[in-house]
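What follows is one structure encoded as structure tokens, with my remarks underneath.
Missing here is one protein chain; the remaining ones are kept as they sit in the complex.
Letters A, B and C name the chains as they come in the text, with residue numbers starting at 1 for each one.
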Amino acid sequence: MNREIRIGLIGYQFMGRAHANAYQQAARFFDPKARSVMKAVCGRHQDGVEAFARRWGFESCETDWRRLVERKDIDLVDITTPNNLHAEAAVAAAEAGKAVFCEKPLALNLEQAETMLRAVSGNRVFNAVCFNYRRAPALALMKKLIAEGRLGRIYHLRGIYLQDWLLDPEFPLAWRMKKEVAGSGSLGDLASHQIDAARWLLGEFSEVCGRLQTFVKERPVATSEGNLAAVGGSKRGRVTVDDAVLFLARFRNGALGSFEATRFAAGHKNQNRLEVNGEKGSLIFNLERLNELEYYNTDDPEEARGFRLIQVTEPVHPYLSAWWPPGHIIGYEHTFIHTVLDVINAWAAGAPFQPDFKDGLACQRVLAAVSASAASGAWVKLAAPAGTGRRPAPKAEKEEGPKLFNA
Amino acid sequence: MNREIRIGLIGYQFMGRAHANAYQQAARFFDPKARSVMKAVCGRHQDGVEAFARRWGFESCETDWRRLVERKDIDLVDITTPNNLHAEAAVAAAEAGKAVFCEKPLALNLEQAETMLRAVSGNRVFNAVCFNYRRAPALALMKKLIAEGRLGRIYHLRGIYLQDWLLDPEFPLAWRMKKEVAGSGSLGDLASHQIDAARWLLGEFSEVCGRLQTFVKERPVATSEGNLAAVGGSKRGRVTVDDAVLFLARFRNGALGSFEATRFAAGHKNQNRLEVNGEKGSLIFNLERLNELEYYNTDDPEEARGFRLIQVTEPVHPYLSAWWPPGHIIGYEHTFIHTVLDVINAWAAGAPFQPDFKDGLACQRVLAAVSASAASGAWVKLAAPAGTGRRPAPKAEKEEGPKLFNA
Amino acid sequence: MNREIRIGLIGYQFMGRAHANAYQQAARFFDPKARSVMKAVCGRHQDGVEAFARRWGFESCETDWRRLVERKDIDLVDITTPNNLHAEAAVAAAEAGKAVFCEKPLALNLEQAETMLRAVSGNRVFNAVCFNYRRAPALALMKKLIAEGRLGRIYHLRGIYLQDWLLDPEFPLAWRMKKEVAGSGSLGDLASHQIDAARWLLGEFSEVCGRLQTFVKERPVATSEGNLAAVGGSKRGRVTVDDAVLFLARFRNGALGSFEATRFAAGHKNQNRLEVNGEKGSLIFNLERLNELEYYNTDDPEEARGFRLIQVTEPVHPYLSAWWPPGHIIGYEHTFIHTVLDVINAWAAGAPFQPDFKDGLACQRVLAAVSASAASGAWVKLAAPAGTGRRPAPKAEKEEGPKLFNA
Partner (left out) sequence: MNREIRIGLIGYQFMGRAHANAYQQAARFFDPKARSVMKAVCGRHQDGVEAFARRWGFESCETDWRRLVERKDIDLVDITTPNNLHAEAAVAAAEAGKAVFCEKPLALNLEQAETMLRAVSGNRVFNAVCFNYRRAPALALMKKLIAEGRLGRIYHLRGIYLQDWLLDPEFPLAWRMKKEVAGSGSLGDLASHQIDAARWLLGEFSEVCGRLQTFVKERPVATSEGNLAAVGGSKRGRVTVDDAVLFLARFRNGALGSFEATRFAAGHKNQNRLEVNGEKGSLIFNLERLNELEYYNTDDPEEARGFRLIQVTEPVHPYLSAWWPPGHIIGYEHTFIHTVLDVINAWAAGAPFQPDFKDGLACQRVLAAVSASAASGAWVKLAAPAGTGRRPAPKAEKEEGPKLFNA
């Protein structure tokens, strides 16, 4: 492992920290095919970004992302900013010949996503989107079992993503509640994870019908973006994104989908739950208990059938041989570690990574279709994914799968 | 309790048995205000109905429901037949001045349901629909807590009703899979329970958008209706109802609803799950664990908040003081016992019972709207429930509530 | 089924009601080989017993159990009184040539139990003890799976029986807290169920070491036995039984046992939980969710192993074909219905029933050994069960099993 991958990280808040940690830990617990060098981190506030760099071992700082993108000593630009900066930074990075690793959702809207895909394709640069839950071991195991045909023909996918942090109407207006910064609310932030997982598990969507809802339309304005709790007097601003989204779907393989994402489900903190029902069994994943997978197998003896609660902590499970003995659980941050590991390995091997910008765009198409459906009150069909002209249709899911196990 | 209520039961299969048992047990474990006398039971097959009468203590048998309806010695006609017979029998009973207690869903379609309501209203007879889950103690407690305002403003209701008995494509064609007998499939059989519960808990629906799906379109034909397992050679028939239904909804109170009912969810036998999220908390009911209710209260101390698993087996809980000590659970059949108890008590008191035919019709309107939406691919609005001219609109739920506790 | 079994029931409180209901329901939902005739019920209070007789369909009443035992028109004497009356009534019934069906624990103490066994053996009368949980379908399935060798060699049995109804120190002194009436507290009331189940599942105990504890030593005295809530002024009485019992055990088959029963476990209402770990898997039963059984099978594929949550509600499961469709649960009282069914069928067939008085005595021996150990502070060995000279040792469990399925 003489090879290096020199990282330039844009953004150093929640996601920036998750990514910075992932580079460190991937190198400690795994053997990535390239050594990541923390070259530079970029943020708007000099003090903040310097403190972050010290803490996380970055060699240098930038306060203008354009400078970071242009630096010769950067191989991979990792974008963890709010959504409205993804497109510009990713396009610039691609044009500068950098590999690009971008947080989800890929863009503010469909047009941006298309532009971004053109940029990485046209410049032939490595590209990746951080739908990190694909690398939660239990979800990766779910993918493996479905791909092996353990569920047979699929009838239903049921996705709910429930949080409750906006329940308090006095919770201040953050960037995630402004359309010009976030693009959408629960839709892009939460449902996008489920859409990506659903595409990965079942293949493409064929049509959707949805509803967006904003329950609390005005909120106090925070005095500074970085300090959500600091509310500036009586000033209030409009919430311009959805608090909740519901949508029905059909997949090209004939399965029905039912989706719900909300920030108003009291008592649920981060319940990203996905259930798939097929002719031979069912599988259930829940992010709040991400070390577990529920599996029902119709081939079990009739008197002894039931949902199995698999503790996905065994060496035979994806990524787990690098961690602790069975029953010793891992946490949320590990999904980023596994993602970064696979990003580095793919980059080092000159291989594509999934999910890539095509996946990010495909997800964005579904987001856009749900929005359009919510506006029109009617079902919206999704064109066959021939958009970029390079992907064969439907049953692509087997090929699309990431390498589940590290080398 | 000198008063008698003389029962005439039409139908003696699954539901007939559940009702017959309920009359017996209500009198043993409670003190109903009238003594039920099992006057007659009616079924098409003389032998079968006689055996049933002997076993369940009915004084006489009929093989023609019209004769039963006309008998002078019957006070209450209890209709447990397949759905296609509900309307005719209920109208005839009403015209004969009988009290009518009808299984759900009320009718094959909206027109029948309207006719039925006109019949019981016009003839001023006692009328009741057997949405028995309203009397599952945990669901009754959920209603009580919502009615008391414990959840505050309601944001979400999430209903799933999952079964898997049709997974096997060789499972024979039963009456529940024929539109002319059942009206619909999962929609009328399963989703109707959720619609009734949702109306009870939150008030009226304002619009719906849904999808019906039949996964297995042909099935072997059973040689006899009563023997589903006996498949007659290679003959196959068309499934003319939905195997699964999904729909989104809005309620008049502004809440969003998400519903799914299916007979193709491997591993789920009878999971009728209802979750309601409000500004002050959440509640979750699941029929498979009907002695439990989950409750989240945002007023709990911050460090010690969490979903409480209430064992609804205490004397303070609805109907429970009549049963066993705490922690000694009751079963499915008890929901019928409680329903029959309240039917008898309402009848004896000359009081209305809820859910009544107006409720049955209101549910049928939602079923019809979901079907219409599935056909058109668009949202369908539900008229304000002024249909019968006798009910005030929206916030009716408090008044509609049944008496939760037995006297 | 021309044959009749004429029942004489002694006691009409909690257990009397559970038994009376069981006779009624066994005849409705099953086809017992004899028709039970409710000949007489006996209780001390004329008014109470008459009301009970009316409600439950007994033909006559007695207020002196000796009269009931001597009646010529009684075939089976069913004893549901407090424990201190078991011995005298059972011996008298046996001497009168009656079949005897006695509530658990069999007796106040070992001597009584031995006398009782001698009486039924000497008089060659049918005898049965109501350890009703053996007929909870999920526990019966657990027995079946163990008997079939699905767990292989057994290493551990772990039993806890947790209630909390004595937490309040002002809860009045009831008969269950007086040694002269109850014999012991949690030990005889709760742990006896676990001991019986453990013997059934694993075979005989070889030694035990235990501890008894009374946390609240004095309680208010209730004014009347029948009305526990009515506390008579400031009068207090001594609690003379254990509030909690803990004991360790070894079984003849080499397995280790760990047992705990208490009435002071806040939040647990009736958690009778039994777990067995063997070389090939594990099984877990919990009375509060008595329709479920957890099963771990080491033969499942390595990546997909986990405890299965079996919903024991399928027609293939013990007793369930007589009840409702899958997923429609049964309750506590059904364990009595199944027990009564099997008692009647065994009696009608002239066959022995298990658990019988030998089992009742074997359980009593373990209770006595635990008490002796608690007194001495040392392990107490249990003699090989040659007591009555008619039972072969260890691996008896296969033969001892009751018929699991009704005919």
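The working rule: a contact is a pair of C-beta atoms (placed from the backbone, for glycine too) under 8 Å apart; a residue touches a chain by one contact, two chains touch by 3 or more.
Model, not experiment: these values are computed from the prediction.
Enquirer: Of C:Gln112, C:Thr262 or C:Asn345, which one is in contact with the hidden chain?
Expert: Candidates C:Gln112, C:Thr262 or C:Asn345; residue touching the omitted chain: C:Thr262.
Enquirer: Touching the absent chain in the whole complex: find that residue among C:Gly306, C:Pro326 or C:Pro355.
Expert: C:Gly306
Enquirer: Any idea which of B:His268, B:His317 or B:Arg365 touches the chain not displayed?
Expert: Answer from the full complex: B:His317 touches the omitted chain.
Enquirer: In the whole complex, not just what's shown, which of C:Tyr296, C:Trp324 or C:Phe357 touches the removed chain?
Expert: Reading the full complex, the residue touching the unseen chain is C:Tyr296.
Enquirer: By the contact criterion defined above, which parts of subunit C meet the unshown chain? Give residue numbers in ascending order.
Expert: Against the left-out chain, subunit C lists 151, 155-156, 158, 160, 162, 164, 167, 209-211, 213, 215, 244, 246-248, 250, 254, 256, 258, 260, 262, 264-268, 277-282, 296, 298, 305-307, 377-379.
Enquirer: Tell me which stretches of subunit A touch the chain missing from the display.
Expert: Against the left-out chain, subunit A lists 14, 18, 21, 24, 27-28, 55-56, 163, 165, 268-271, 287-291, 311, 313, 324-334.
Enquirer: Need a quick check: the contact residues on subunit B for the chain that isn't drawn.
Expert: 141, 144-145, 293-295, 297, 300, 302-311, 314, 316-317
The working rule: only the chains that are shown with their structure count from here on.
Enquirer: Based on mean C-alpha positions, I'd like to know which chain lies farthest from subunit B.
Expert: Result for the farthest chain: A.
Enquirer: Report the inter-centroid distance (CA atoms only) between subunit B and subunit C in whole Å.
Expert: 36
Enquirer: Distance-wise, how many Å sit between the C-alpha centres of subunit A and subunit B, to the nearest whole number?
Expert: 42
Enquirer: Mind pulling the residue numbers of subunit C that touch at least two other chains?
Expert: Residues 311 of subunit C each touch two or more of the other chains.
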